[in-house]
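Every protein chain of the complex appears in place save one, which is left out.
So, chain A:
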Amino acid sequence: MSQTTNGPDNGPGNELDNGAYRTSLGASVDWGLLALILPTLAALTQPVGTLNGETLSWFGGSMAPMFLIGVVLTVVGGRTAPSRRKGAWVELAGVVMAWLLPLHLLNEGVDLSAGWGVWLFLIAAILLLWRVLGALSAAPGWTRSVVVPGLFGLGLLVAWEVLVRGFQVPAILLPAPSRIAGALAQHAPVLWDDFGQTVLTSVVRGYVMGCGAGFAVAILADRVPFLARGLLPLGNLASAIPVVGIAPIMVMWFGFDWPSKAAVIVVMTFFPMLINTLAGLASAERIQLDLMRSYGAGYGRTLVKLRLPNALPFLFNGLKINSTLALIGAIVAEFFGTPVVGMGFRISTEVARMNLDIVWATITVAALTGSGFYGGLALLERATTAWHPSMRQR
């Protein structure tokens, strides 16, 4: 109904917006495109780099003009595309081509550190990427929530690679992503052992024990309000103090192997879980509780059928906070002593030996583990709490 009445009403207005009013010069110029063209023109006046000690200009016999023509073609294509969004995809191809240029030149053995032509060209490519992202982030759904951040991240990664290799940053400061990936592949067995020791053994056990204990005590405190009133202020205090500092004590008590790491994780994760569970259990509404009572449901049944399902978003919040805390707890505890395996041990020893690519590879593993852990919980949350009122607003 509403659609059929809306269509004709909105029609004329849209037409006006789309073109009829383009009278002033300011509105008809594509300023974004102009901002692209200026650095590109400036880039053409500069050399692209030095090859065997001689400066190499844009048209000095390399493949560089081919890339330039390709990018120009995509921009023209994007401009004439039927819709802004389709044009954005065409322009994206231009961005990819522009960023392939420095990689190609580097493979040819060209030294880019004085090649301001390439760097200016890349600035134009960044502006083009910005334009693409701007067009794509107007799109709803999947494109906006996954493709746009994905492209942004990829852009950062490629920029890192090109800058590090182009300016020949020493690997001791910052290795290129390709080098980190190489180290990841080369040291895979060692990294897998570290992952097994730190994540599969310490983190999983500590996490399950800590969250389980927090949850159990919260249920108990819910039954005994006296306990809840006494524990909540202590919990708030615990969230203010640097709990990670107990790591050396736990290593002294429980030895170098996983129990000490698990103990640190238990102490770190206990209070967040307790506080979140209590808040979740308190979130059931009066009217819902009254309904359960009118059904003749006792404490246990109300808990299982109403209050725990209702508390799920709070429980997941606690679990998500704890997923990061658990990883941090395990790795920091390993700085104080481990058997000769584990991510914290690897980081601290390889930093001392200046093998920074292994360190970066370990950090990549840790980052992927953390994001995967968090992402898995977020997916699980979406699967189990899709019905909850808190998910409706989006």
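Here, a contact is a pair of C-beta atoms (placed from the backbone, for glycine too) under 8 Å apart; a residue touches a chain by one contact, two chains touch by 3 or more; residues count from 1.
What we mean here is this: contacts and distances are computed from a predicted model.
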Which of "ABC transporter permease", "Anti-sigma E factor", "Pyrroloquinoline quinone biosynthesis peptide chaperone PqqD" or "Succinate dehydrogenase/fumarate reductase iron-sulfur subunit" matches, in UniProt, the chain that is not displayed: "ABC transporter permease"
Listed residues A:L38, A:L237, A:V340 or A:L379, member touching the removed chain: A:L237
Residue, one of A:L174, A:V190, A:V204 or A:L308, that touches the chain absent here: A:L174
Residues from chain A at the interface with the omitted partner, ascending: 130, 133-134, 136-138, 144-145, 148-149, 151-153, 172-174, 226-234, 237, 239-246, 248-249, 251-253, 323-324, 327-328, 331-332, 335-336, 343-344, 347-348, 351, 354, 356, 359-360, 363, 366-367, 370-371, 373-375
